[in-house]
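Below: one structure, written as structure tokens.
Left out: one protein chain. Kept in place: all the others.
Coming up: subunit A.
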Amino acid sequence: KMNIRNATPADLMNMQDCNLQCLPENYQMKYYLYHGLSWPQLSFVAENLDGEIVGYVLAKMEEDPEDQPHGHITSLAVKRNYRRLGIAQKLMDQASRAMVESFHARYVSLHVRVSNRAALQLYKKTLGFRISETEPKYYADGEDAYAMKRMLREFWDKFGPKGVDFDVKPAKAKAVEP
């Protein structure tokens, strides 16, 4: 009975708590506020019956005027004893849908440790991400990261704006919209 819903400002502190328990990459509260107040539609939480945040996705849009609009996953975590419930996939799908709907994202990107087999499995097999490049020593402890990308075509077909072309050349993406 895991509840998956859009994150509100009231959730941000509990997301921070979940992040500190699950991942070594951590952020100050202000950074969570920055996400929640810049792209409120994009972050989601998984909540159990007691109201505990057992998983979350913290997402944003990249503001790169020379590229197609695209989203980025800042952080994703699910507490280990909540696996096998499809929570990570559900969180990611909701975030991706919101990126398309509210921001017309064409793809979503993320970074993952090259050694994180479970995460790679999720992104590659379940969610359809592909590796776009390796970024050496990306993480604070020196480990390399794969930069991964997932095109959001299926989300665009279902949730994207009518009359806007999915395939646009970067840098022309903004000009095309009516």
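Methods note: a residue touches a chain if its C-beta (ideal position, glycine included) is under 8 Å from a C-beta of that chain, and two chains touch if they have at least 3 such contacts; residues count from 1.
Here is the rule we go by: contacts and distances are computed from a predicted model.
Chemist: Pick from "AP-4 complex subunit mu-1-like", "TPR_REGION domain-containing protein", "Phosphatidylinositol glycan anchor biosynthesis, class T" or "glutathione transferase" the UniProt protein name of the chain that isn't shown here.
Modeler: Matching the unshown chain against "AP-4 complex subunit mu-1-like", "TPR_REGION domain-containing protein", "Phosphatidylinositol glycan anchor biosynthesis, class T" or "glutathione transferase" yields "TPR_REGION domain-containing protein".
Chemist: Since one chain isn't shown, list which residues of subunit A touch it in the complete complex.
Modeler: Considering the whole complex, subunit A reaches the absent chain at 1-6, 8-10, 13, 16-17, 20-24, 26, 28-30, 33, 36-41, 48-49, 79-86, 90, 94, 97-98, 101-104, 115-116, 118, 121-122, 140-141, 159, 161, 164, 177-178.
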